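All remarks here apply to the structure that follows.
Here the complex is missing a single protein chain, while all its other protein chains stay put.
And then subunit A:
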Amino acid sequence: MEACNCIEPQWPADDLLMKYQYISDFFIALAYFSIPLELIYFVKKSAVFPYRWVLVQFGAFIVLCGATHLINLWMFTMHSRTVAIVQTAAKVLTGVVSCATALMLVHIIPDLLSVKTRELFLKNKAAELDREMGLIRTQEETGRHVRMLTHEIRSTLDRHTILKTTLIELGRTLALEECALWMPTRTGLELHLSYTLRQQHPVGFTVPIQLPVINQVFSTNHAVKISPNCPIARIRPITGKYMPGEVVAVRVPLLHLSNFQINDWPELSTKRYALMVLMLPSDSARQWHVHELELVEVVADQVAVALSHAAILEESMRAQEQLVEQNVALDLARREAETAIRARNDFLAVMNHEMRTPMHAIIALSSLLQETESSNLLATLINDVLDLSRLEDGSFKLDVGTFNLHGVFREVLNLIQPIASVKKLLISLNLASDLPVFAVGDERRLMQVLLNIVGNAVKFSKEGSISVTAFIPKSEFLGDSRAPDFIAVQTESYFYLQVQVKDSGPGVNPQDIPKLFTKFAQSQMPATRSSNVSGLGLAICKRFVSLMEGQIWIESEGLGKGCTAIFTVKLGIPESSNETKLALLPKVPTNSVQGKFSGLKVLVMDENGVSRSVTKGLLMHLGCDVTIVSSSEECLLVVSPLFKVILLDVCMPGVDGFDVAVQIRKRFSKRHERPLIVALTGNSDRLARDNCLRAGMDGFILKPVSVDKMRSILLDLLEHGSVFEAHQ
């Protein structure tokens, strides 16, 4: 046999062993070849693996190992030298690569290990951040809750709602088992359980305020943890078997208005506090966290502010109510005062009107006879005071009307004549020829002035004559020489009347003349009794005369030389009417009936424009002075005692003409002031008539009205004061 490189098996061909080796080698090779494939596959899948070239190396090493084992398969049988060489080469390569790999791994494995630790580190960090995030979120939630709570509390101004909302919101936010509020009682010595969260109606628990735990809570503005067994926390029966939850209490300052001193806001000394108690759920392991306590403190402050706002509002509303009540009382008092004043005026008027005039006349005349100012002087004075008081307080108004001027003079003289005859005094009256017979003015007051002046002249003249002259003065003779700026201008509708009463009595010292007209002035020389006046008479005359836009003065050349009393007054001329307001006043046709209606002031209320104009035209045709209004408000605004007749349209829908009538009746309750009210209606039934009667109306006319009908109705009204007809 030649020397061959084949290696003869050492022992005899043991087929079984060989077979096993063969198979194992095959599988090894298979595994060795498949591992890199797997590696490649997975590396390709994950793009992140940083050590590719290590893998390549490792792959090469595995492949070569595999190759070695593969080639080994041929080594079991006869093989040629090439195979051996290949095997050797493979082995050599494998050896090189594996050593290289081993060397590399020495570098790499620590790195790989540190990756792992870094990963762990990062995981920890992430967990930590998560925790912190959780905390921040909780805090933000809390802040949000506080804001929401505050908003809820501040959105109402009702105490109870504020407190209830606080408890509810706190309970919800902090998931409390119970939340309660203890309020101090009126006496301030006890705390009373006022509100709870879970119990509907807390039965009146009270605890004295001087407990140490309460003092502890009140002494600080922080939330204080208290024992669940103390009296303020034992509000509800303990439900759980285990420990009750932790309890915290906080003070809520109750601020009063007087406590709002800006400078010492944080340190309000004598303060009242309420106590808020919060309980965590029992059987839970929860504890009070710092942020929760902070939340509670903030809420307590907010509640205090909200309560103080509510208190301020209550105070201001109470003050407002008080003011309203006071206003009502004042109004009532004012009305009563007005009623009293009106009553007084009515009394004065009655006195004046009914009783005084005859009395005055009698007294004046009797005092003229007696030349004494004795027994009845007091009465005279009183009466004059009444007149003067009315003159003084400006409530006096002239009673203007048309009268017979010549008649006034004649009457005065008739009154005085008997007395003058008794005293053997001669009285003469001289009326100027251009003096109008009729004039417009206050007849009664003019007569009083005349009576006063002439009476004085008679009273103080022991002998001689008295002359009364009346005329229309020329401009240069008008007025007192001492008052040169008094210039009277004659117009077409007015004229001035000057009256001079000259007597031959003792006269007056010129120096005393100014004093004559002052009230209550006594003469300086009572012994002579030559002064022409005492008491109020001349003062009143002066007032009347100036009301009639005139002047009165006395001239005397001295003692013993007699005295002349002169006065001027302004009177109206009756032909031209005073009412120049109505430009449309038609010229009155001369009709005997006309005189009765001339200037008769009528007020017409009618909503319908057309019928208003027709009624107005009708009345104006009859010579009335018509004012028209179209609504009940206007009517009540315009109505006054100047209107003698009021025509109300009562068939306006939606407007109660009857109500207007009732109101007018109420307003003018005095008989002589009250205008006559007549209803204009298109409705002729009995019910309408009765309504008119009931509303106090004086008449009832069926629309549409004719001229003749209106005329006869007005006549009836003015004569009888009432007219009622059912048919036109």
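Assume a contact is a pair of C-beta atoms (placed from the backbone, for glycine too) under 8 Å apart; a residue touches a chain by one contact, two chains touch by 3 or more; residues count from 1.
The criterion applied here is as follows: contacts and distances are computed from a predicted model.
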item	value
Options "Histidine-containing phosphotransfer protein", "CST complex subunit TEN1", "EF-hand domain-containing protein" or "TMEM9 domain family, member B": UniProt name of the undisplayed chain	"Histidine-containing phosphotransfer protein"
Among A:Leu73, A:Cys230 or A:Met620, the residue in touch with the chain that has been omitted	A:Met620
Absent-chain contact - pick from A:Leu293, A:Leu398 or A:Cys651	A:Cys651
Candidate in contact with the missing chain, chosen from A:Ser98, A:Asn509 or A:Ser611	A:Ser611
Contacts of subunit A with the absent chain, listed as residue ranges	584-587, 589, 607-611, 613-615, 617-618, 620-621, 651, 653-654, 682, 703-707
